[in-house]
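Only a single protein chain was left out; the remaining protein chains are all shown in position.
Right, chain A next:
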Amino acid sequence: MNGRPEQFSAQPNELLVERLRDGLGLTGTKVGCDTGQCGTCVVRLDGRSVKSCLVLTASAAGGEVATIEGETTRGGELSGLQEALRQEHGTQCGFCTPGMVMALGELVENTADREAPTEPEIREWLTGNLCRCTGYHSVVRGVQRACATARSAAGQEV
């Protein structure tokens, strides 16, 4: 869990999001729906973004789980993606934000050694995350900015 071993026993029907929020007190991951539609609960399981309201805790056993709390230390420096979202004001009420950051991380990380994602690709990547406040525009701009920064840091053409 965010690079630290955690040991506990879980009920067979326990959802990963319940373990994170209620069991481990990692409340950065949010619950916005009952149906796997909103993406506020996205975390990364073995590097891939997953909706933690659709994952049984037991099935994640032995895996590496990364949540928003692992992105920075409390009050610490923002990651490249978070900083880009801050500059573009990609968050308003912030409820969708941790899920977005976790979902988009993969996309931004992969940009350094590949083509930068196009606007439609970014929008496609975001379809699993709902945001009612921003209409996604500032989030898309934030991803574009984050990708540009990541690419120029890797010596790629921006």
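By our rule, a contact is a pair of C-beta atoms (placed from the backbone, for glycine too) under 8 Å apart; a residue touches a chain by one contact, two chains touch by 3 or more; residues count from 1.
Simple rule for what comes next: contacts and distances are computed from a predicted model.
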{"item": "Name under which UniProt lists the unshown chain, selected from \"NAD(P) transhydrogenase subunit beta\", \"NADH-quinone oxidoreductase subunit K\", \"Aldehyde dehydrogenase\" or \"Histidine kinase\"", "value": "\"Aldehyde dehydrogenase\""}
{"item": "Sites on chain A contacted by the missing partner chain, in the whole complex", "value": "21-22, 25, 27-35, 37-38, 40, 67-69, 71-72, 74-76, 78, 82, 85-87, 89-98, 101, 119-120, 122-124, 126-127, 129-140"}
